[in-house]
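Okay, handing you the structure first.
In this view, the complex is presented without one of its protein chains, the others remaining in place.
What follows is chain A.
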Amino acid sequence: MQTHKYDTVIVGAGGAGMRAAIEATKRSRTAVLTKLYPTRSHTGAAQGGMAAALANVEEDNWEWHTFDTVKGGDYLVDQDAAEILAKEAIDSVLDLEKMGLPFNRTPEGTIDQRRFGGHTRNHGEAAVRRSCYAADRTGHMILQTLYQNCVKEGVEFYNEFYVLDLLLNEVDGVKKAAGVVALELATGELHVFRAKAIVFASGGTGKFYKVSSNAHTLTGDGQAAAFRRGLPLEDMEFFQFHPTGIWKMGILLTEGARGEGGILRNKDGERFMERYAPTIKDLAPRDMVSRSIYTEIREGRGCGPDADHVYLDLTHLPPEQLDAKLPDITEFARTYLGIEPYTDPIPIQPTAHYAMGGIPTNVKGEVLINNTDIVPGLYAAGEVACVSVHGANRLGTNSLLDINVFGRRAGIAAAEYAATADFVELPEAPEKFVADEVTRMRDASGGESVAAIRRELQETMDRNAMVFRTEQTLKQAREDIVELRARYKNVSVQDKGRRFNTDLLEALELGNLLELAEVLVVSALARKESRGGHYREDFPDRDDVNFMRHTMAYREVDPEGNESIRLDYKPVVQTRYQPMERKY
């Protein structure tokens, strides 16, 4: 085992991690630990754009953006945080441009903007062009630009280091961040990183669903590490299903396709969104569009022999427009479906996409240990975190924004904290938890298969905890997960080696997915209302009296070692906007 010492350690090198690293490296001795090479991070898969009220192409302002974010999140958004997001959006886009990001341009040479779901002029009057973009490769350009600037700033990376545990220690009765434990993929060696400040920026957890737009590596490692160490997870029941994933594969086709004029159609060719959202139609927020698609399918208006999908129709758009604005997604249709989007509609279905919930933080990125207190030295930003700017449903283009605004904030706050704080003593045998897990899985033989458990987990999540939920389906999911977790205790891996043991890492990742899936389901069972991405058919209305509050889930272990999940609630921060019915 090796031990390292840094002022600031950042876990993850996606958009949030690298934005934080650029700030932290200027201010403190910083290391970035990442399980993927930075440019492999899933931020690179983001397509559509990044929201900011630049008003380059039409009138717009940050207050309208704040309102849309709050309303889009079905009023579960913390309004102080949403205001920061919308205000700082403008500089955060301009900063990226100055770092070199090649945005699409207007005829005047300024950053071009386009429409995206739920972003409106003057509190819902009509769709507004707010999304700054680079064709349908905005995330790719953000990831590349941030990596380029990390190279420029000399950021120190530990590539292919898997962080598997968070180390906390009590100082004068207060739990503080002490370090992290990581496994080096190339050698199998464990490393302990001591740090004064730690930023988790390890991304989402979408691989507990089968049909998903998320990368194989998005397994919620950061959320699970925090949860296991007794920290709460906020609003995990709110998971976003993006309306337009490639049928069965889940590969995302950006909402920008509808922003450019694409239309959703059922088997009769009907533009069905006109019935569900008469004003903004196909550009209604994602949760509404996803439910509408499934309603069409359930009522027998789905397409194909099994009537199990609908169409995204781009055929009325000029091929030049598709080539210029949507080159990648049209290529996906050609590569993976053999379909020519110029002439044929693309079969789509909702796909698991984004975790609104995560590690709770305040607006400085400081991690909360309960409703009010922080863990000194611990920060989180990006999809792993819940600030909460997305509430019950994230608006498209607000996540690329979130990772830049709050990545930057967390990086600055962490480095400034590190400048004044002392190192916290490591707990005894800091690597023990990880070392035991690794040994258990490597030494066992003939046990349960990782792939089989993962498949069953994904199947039950897709079937029971997706767009439509009821008490019955959620209970079924919970039962299945409990059983799968019991089987997981007997998992064994075939690869007994140390070098590049991805077999072992997949097993550890599965443990995280199982843990988090259970939190999602337990939180969803308790939320007996429908709000944003969480839709309960048995409680179809929003219930502001009982549920205008954030869920806080804690892991409890009794003296016999039995685990359970305890739920608590946290008030929503409301400033200027009173909850209204969400109509579009």
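Everything below uses one rule, namely that a contact is a pair of C-beta atoms (placed from the backbone, for glycine too) under 8 Å apart; a residue touches a chain by one contact, two chains touch by 3 or more; residues count from 1.
One rule holds for everything that comes next: contacts and distances are computed from a predicted model.
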Query = Which of "Cytochrome-c peroxidase", "Acetyl-coenzyme A carboxylase carboxyl transferase subunit beta", "Phosphate ABC transporter ATP-binding protein" or "Succinate dehydrogenase iron-sulfur subunit" is the UniProt protein name of the chain not shown?
reply = "Succinate dehydrogenase iron-sulfur subunit"
Key: Selected from A:I339, A:A444, A:A526 or A:V573 as touching the chain missing from the view   = A:I339
Query = Which listed residue, A:S28, A:T66, A:Q79 or A:N214, touches the chain dropped from view?
reply = A:N214
Ask   = Of A:V493, A:L516, A:M552 or A:I565, which residue touches the hidden chain?
value = A:V493
Hidden partner chain, residues of chain A it touches = 36-37, 39-42, 44-45, 93-94, 97-100, 102-105, 107-111, 134, 137, 140-141, 144, 148-149, 151-152, 186, 207, 210-217, 247-251, 303-306, 308, 328, 332, 335-339, 344, 347, 449-451, 455, 458, 493-495, 497-503
